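Notes to accompany the following structure.
Every protein chain but one is kept in place in this view of the complex.
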Amino acid sequence: MNMINLLILPILLPFLFAVILLFLKENIRAQRLLTIVGLVVSLAAALRLIWKVKTAGVQTITLGSWPAPFGISLVSDMLSVLLVTTSILITILIVLYSFTAIGEARERFYYYPAVLFMLTGINGAFTTGDIFNMFVFFEVLLIASYVLIVLGGEKRQLRESIKYLLVNVISSALFVVTVGLLYSVVGTLNMADISAKIAEVGQPGIITVIAVLFLLVFGIKGALFPLYFWLPGSYSAPPMPVLALFGALLTKVGLYAITRTYTLFFIHDVAFTHELLLVLSVLTVIMGCVGALAYFDLKQIIIYNIIIAVGVILFGVSQMNEAGMSGAIFYLIHDMLIKAALFILIGIIISVTGTSNLRNMGGLMKTHTSLGWMYLITVFGLVGIPPLSGFIGKLLIVQGGFEAGNTWATVIILISSIIVLLSAMRIFVYAFWGEPVKLPKSDRRSYRKEMLPATLLVVISIVYGVSTEWLIPYMADASDILLNPSIYIDAVLKE
Amino acid sequence: MKVNDVVLQTAAKVVFFIILLFSIFIFFAGHYTPGGGFVGGLLATGAIALLLLAYDLRTVQQLLPFNFMIVVAIGLLLSIGMASGSIIFNVPFFTHAFDDFYLPLFGATSLHTAMIFDAGVYLVVIGAAMTIIQAIGGDS
Amino acid sequence: MELLMAIVIGVLFTAAVYLILSRSLLRIIFGTGLLSHGAHLLLLTMGGLGGTSPPVLAEGITDYADPLPQALILTAIVISFGVTSFILVLAYKTYSKHQTDNMDLMRGNDEHD
Partner (left out) sequence: MEFVLLIFFPVLAAIFVPILFRKLKSIHTGWFVLIIPITLFIYYTGFIQTTMNGGHAISSLEWIPSLDISFVSYIDGLSLLFSLLITGIGALVVLYSIFYLDKTREKLNNFYVYLLMFMTAMLGIVQSDNIITLYLFWELTSISSFLLIGYWYTRDGSRFGALKSMLITVFGGLMMLGGFVLLGIMGDTYSIRELIANASNLVGQEFFILALVLVLLGAFTKSAQFPFYIWLPDAMEAPTPVSAYLHSATMVKAGLYLVARFTPVFAVSEVWIWLVTGIGLLTLFWGAFFAVKQTDLKAILAFSTVSQLGLIMSLLGASAISYHVDAGTALFKFAGFAAVFHLINHAVFKGSLFMVAGIVDHETGTRDIRKLGGLMGVMPISFTVAFIGSMSMAGLPPFGGFLSKELFLTSTLALKDFNLFNFSTWGIIFPIVAWIASVFTFIYSFYFVFKTFAGKRKKESLSVEPKEAPVGMLIAPVILAVLVVVIFFIPNVVGDTLVNPAVVAMQAGLYSHPSEVLVHVSAWHGWTPELLMTLGIIGLGSILFLTMRKWQPLYNLQPELLSLNGLYDSLMMAGEKGMNRLSRLYMTGVFRTYLIYMFVSIVVITLATLFIKDAFKVDFNSFAPLNAYGILTAVLLILSVVMILTAKTRITAVIALGGVGYSVAFFFVIYKAPDLALTQLVIETITVVLFLLAFHRLPELKRHGESKGFRLGNFIVAAGVGITMALVALSAHSQKLIPSISQFYKDTVYSEAGGGNIVNVILVDYRGFDTLFEIAVLSIAGIGVYSMIRLKLPGKGSTDESK
C-alpha cells in the first residue's frame, strides 16, 4: 500500500502516546512500557520513511488536501528524515537511561509525556514545510522543554528555568515578528513557495534583513555566538537525562532551521548572509573553546563542547559546497549521537562520584574500568579520530572550507579539535587516572543498567563511523537537496 | 457568610450558566461567524473562573468534579482522532469532510468534521486553562 | 495608520525590553507580556491595515481584511497565554524558594570555581 501519510507518523505517534500517557499518571510501569512501545513504533515508521525517501525521492503531503502553498505542507527529504530518525533513536536510549536516573517522583509527574511531547515538537520542526508551522512546533518542543527543565522544582532548577524561559520567550517573539515580516514581503508561508518567490524577486535588501533576523532567531535556539550565553547556565540545572536530551537534540533544531532557511530561502546574496554565518560560526567555535577550558565542572565542559560543535556544523553549512554541506550533515548526526553518549556517561560518573567537580575525582579506572574505556572511546569519537564517528564529517567540512578558500577559518576549525580533545581528556585524566578517591556508596545495579544505553550509543556511533561508505548515498541525497533547492520546490509545488 | 457573598454567589450561578450557554453558542457559530473552539473554550473557562471568585476552590471542585487533565487528554484525543481518520482513508492527514444532512428537529444542517476537531479544541482549552487555575488556586 | 502602528510597536518593544532588563522578577514578567503584544500587533500590521470589513463572508463585500495573519495571531495568542501562565507560576515558585525576586541575586552556575 502506498501510504501517503507515512511522513506524519514520526510526529503523530509520539504525540498520540504522550496523550495516552496522560491517563496513566500513577502507573509508572505502564508509562515506561508505553513510552518505549511508542518510540519503537515511531522508529520503525521513521526507518520505513528513510527507505521510501531513498527509493522514491522527497516525500511531501499537504495537510487537509489543500493545494500546496495554501495548506500546510510536510516535507520529508533525506536531511529531515535522518534527523527525525536519529532523534527518535536517541530518545529511546535516553528514556532507557531515565528508568534508573530520573527517579519515581518525576516519573509520576508527567516526565514521559513531556519527553514525548518534546520529541513531537522536534520531529515536527524537522519535517514541516511551512514556516509558521515551524514556529508552532518550536513552541511545542519549547514548552515541553520548559516542563522538563523545571520538573522537580529544585532551587537551582527554578532559577535557571526562569532564564531559559525568558530567552526563549524573546526568541519566540522575534520568530513571530520575522515570519510576519517575511509574509509581508513575499505573501506566503509555505517554505517551497517562499523559496520560489524570493528567487522571483531576486532577494532585495529587505529580504536579506529578514534572513539576518532568521539567523538571530534560530541562532538563539541553536546557541550561536553572540546569542549562546544563556545556554551553559540553563543546561546545567536539570537532571542528567534531561540534560542529555537537551544537549543531544535541542540546539540541533536551531541548527536545522538555519541550515534549511539558508539553503532554501536566502541563497541569492551569499556573499553577505553566508559570510556573516561563517564569521559567527568561527567565533562560536572560539568562544566554545574558551569555555570548554575554563571550567572544572564536568557538565560545563561538555556543555561548552555543544557550542563548539554548533560552530563547526554551521561553518560547514556556510561553505555552500558539496563537501562542506555533506560534512555538516555527517557531523550533525554524529554530534547528536556522541553528545547523548557523553552526557549519559558523565551522568554516570557524577552519580558514581557524587560530585561534578573534577578536582574531587580520581582513580575511577580501578573501580569502573568499562566506564573509563567507554568514555575514552566516546572522546575520541567526539574529537574525530578515525575511524570513529566524528572523522568523516570533520574531514569533509575541512575539505569544504579549503575548497571555498576560507583557509584560516578552516585551520581554526582544525585547531579547535585539539581544544575539544584537551577539555574532554582532562576529564579522563582527572577522573579516571590518578589516585583513587573515596567514593560514596552507590548502587552497582543501577550503574550497570545505566551502562546499557551508553554502550548502545557508543556502539551505534562506532558503527556510524566505520560504515561511512553505506551512509554516503544517504548523505549525498541530503546535501544534494540543500544545494539544489529546486528539487525541494518541485517536490512540494509541482504535484 | 456575608450577605453580599450570597448575592454574588447567586448572581455568579446565573451568569455562569448564561456564559456557558453563550460559549456553546459561539462554539457552534464559529464556522460561519466570529467564534469557534478557542473563544468558546475560553469563555467557558471564564465562566468557571467567575464561580471561583464567588465561591472557593473546594466548592467549585465539588460542583464540577472533573479531573481537568483528563478533559485535556480527551480533547486532544478527539482532535487527533478526527485528523487521523484520514489515515484510514489514505487521504492527506487532516482532510475534512462535510455535507448537508436533514436532521429531525434541526432541519437541513451542514455537518462538518471540522466541528469535531473544534470540539477537541474547546475541551482542551477548558481543561488546560482550568488545570492551571485550579493548580494556582490550590497551591498552598 | 501604519506609521502609528510602527510607533506603538516600537513603544511596546522598548518597554518590554526595558522591563525584561530590570532586576525585579515581576517587572520581567510584565515585560514578556508586552513583548508578545508587540509581536502580535506587528504581525497584524504586516497583513495590511486597509481591509474595510472583517474576513467573514457576507453578501456584496469584497474588500476583506487579510484573514491569514489574523489566524496566525490567534494561534500565537493562545500559545502566549500558555507560556505566560507557565512563567507566572515559575516566577512565584522561584521567588518563594529563593526568598528574593532580585535577578542579580540569582546568579547562575557560571560562577567559575
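The letters A, B and C name the chains in turn, as written, and every chain counts its residues from 1.
Quick note on the criterion: contacts are C-beta pairs under 8 Å (C-beta built on N, C-alpha and C of every residue); 3 or more make two chains touch, one makes a residue touch a chain.
Note that the structure is predicted; figures quoted are calculated from it, not measured.
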Report summary line: Not-displayed chain touches, in the whole complex, chains A, B, C
**Report entry** Residue among A:I4, A:L421 or A:V463 touching the omitted chain
**Finding:** A:L421
**Report entry** Contact with the hidden chain (one of A:N305, A:T353 or A:T468)
**Finding:** A:T468
Query raised in the report: Just one of A:V40, A:V209 or A:V459 touches the chain that is missing; which is it?
Result: A:V209
Report summary line: Where chain C meets the left-out chain, the residues are 1-27, 30, 33-34, 37-38, 40-42, 44-57, 64-68, 70-75, 77-79, 81-86, 88-93, 95-96, 100-104, 106-113
Query raised in the report: When the complex is taken as a whole, what residues of chain A touch the one chain not shown?
Result: 15, 22, 63-64, 66, 69-72, 103, 105-106, 108-110, 113-114, 117, 120-121, 124, 132-133, 136-137, 139-140, 143-144, 146-147, 150-156, 163, 166-167, 170, 174, 177, 180-190, 193, 197, 200-201, 204-206, 208-210, 212-213, 216, 220, 226-227, 229-230, 232-233, 239, 269, 272, 276, 290-291, 293-297, 356-357, 363, 365, 380, 383, 385-387, 391-392, 395-396, 398-399, 402-403, 407, 410-411, 414-415, 417-418, 421-422, 425-426, 429, 432-436, 468-469, 472
Query raised in the report: Taking the full complex into account, what residues of chain B touch the chain not shown?
Result: 26, 30-39, 42-43, 45-46, 49, 52-53, 68-69, 72-73, 75-76, 79-80, 83, 93-94, 96, 98, 110, 112, 114, 117-118, 120-121, 124-125, 127-129, 131-133, 135-139
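Rule of thumb we're sticking to: only the chains that are shown with their structure count from here on.
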**Report entry** Length of the line joining the C-alpha centres of chain A and chain B, rounded to whole Å
**Finding:** 37
Query raised in the report: For chain A and chain C, what's the span in angstrom between their mean Cα positions?
Result: 27
Query raised in the report: Any idea which chain A residues touch chain C in the complex?
Result: 132, 135-136, 139, 143, 146, 150, 153, 155-156, 158-163, 165-166, 169-170, 172-174, 176-177, 179-181, 183-184, 189, 232-234, 236-237, 294-297, 300, 357
**Report entry** Interface residues, chain C side, partner chain A - complex
**Finding:** 20, 25, 28, 32, 35-36, 38-40, 42-43, 45-47, 68-69, 72, 75-76, 79, 82-83, 86-87, 90-91, 93-94, 97-98, 106, 108-110, 112-113
Report task. Using the touch definition up top, name the residues of chain B that touch chain C in the complex. Result -> 32-34, 38, 125, 128, 132, 135-136
